[in-house]
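The complex is shown incomplete by one protein chain, all other protein chains being positioned as in the whole.
So, subunit A:
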Amino acid sequence: MAILLIAEHDNASLSDQTAKALTAATQIGSDVDVLVAGKGAQGVADAAAKLQGVRKVLLAEGDDLEQRLAEPLAALVVSLADTYDTIVAPATSTGKNVLPRVAALLDVMQISEIIEVVSADTFKRPIYAGNAIQTVQSTDQKKVITVRTASFTAAEEGGSASVENASAAANPGLSTFVENRLSESDRPELTSAKIIISGGRALGSSEKFEEVILPVADKLGAAIGASRAAVDAGYAPNDWQVGQTGKVVAPELYIACGISGAIQHLAGMKDSKVIVAINKDEEAPIFQVADYGLVGDLFTILPELEKAL
């Protein structure tokens, strides 16, 4: 029952989404190999080798793999697939881009965004923005699975797996990387942060968003999130979006400010341990999932909160 886990990383460091997906993988079976595909990613491979439960790390490097574009990475995974029963990736933008391509090339129906491993062929996954949970059993010989990492704790360090080189498959040459326009920030990443403070449309502008949300985030060492409405209105960049089609998060503390609580937003944060809602509308649906609700004007509450911390 060998499993291939595709590592999430940026060539410099291993994302903890890999460690979370590893926990799901080890619940499926015991022989988990991690594939690190990239360029100049030896350090990432070494970090993956230290995770408990890893049998070995496969490091495939090349110019074509530097950005992990779908076509060359899928070709690589397919070239390695023969000796594995299950292929797993965290449901990151890379995993979601590449794994269905792998699945189709292997003639397998992928199981997307699992939140629980029931057995080696049976999984739970959310549908309808998390308003229903399906238990599905795969009848395919091979399983191809993406993991909703917010539902799994990260595997601990303490392993000492070996790192082997794997050769890159031929690049089909269908796409070319132009540039990344990534948000530069010293704040924690949304998907791994312990505390998240999120803003909604009630913030009214990107200036107000920065003026009231950022100081609290800095005090708390929190990551910043936003509702779809705030992102669509241009108050916050797309990579801050929490929800059904944005990021799914489960921090220790989630503070929703001026977010009404559409089901699409709740889908992205309702597994947080403690939820705080700050909203002037006491009927807002967000209060139905909040552990602590504070009704009032966020433009006065947030500066007070910042001072009180």
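The rule we apply is simple: contacts are C-beta pairs under 8 Å (C-beta built on N, C-alpha and C of every residue); 3 or more make two chains touch, one makes a residue touch a chain; residues count from 1.
In the analysis below, contacts and distances are computed from a predicted model.
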item	value
Choices "Electron transfer flavoprotein subunit beta", "ABC transporter ATP-binding protein", "Cell division transport system permease protein" or "Probable glycine dehydrogenase (decarboxylating) subunit 2" - which one is the UniProt name of the chain not shown	"Electron transfer flavoprotein subunit beta"
Residue, one of A:195, A:223 or A:250, that touches the chain absent here	A:195
Candidates A:83, A:139 or A:162 - the one touching the absent chain	A:139
Subunit A residues that touch the omitted chain in the full complex	10, 67, 69-71, 74, 92-94, 96-105, 107-113, 122, 126-140, 172-183, 191, 195, 220, 228, 231-232, 237-239, 244-245, 247, 252-253, 263-264, 270, 273-276, 282, 287-295, 301, 304-305, 308-309
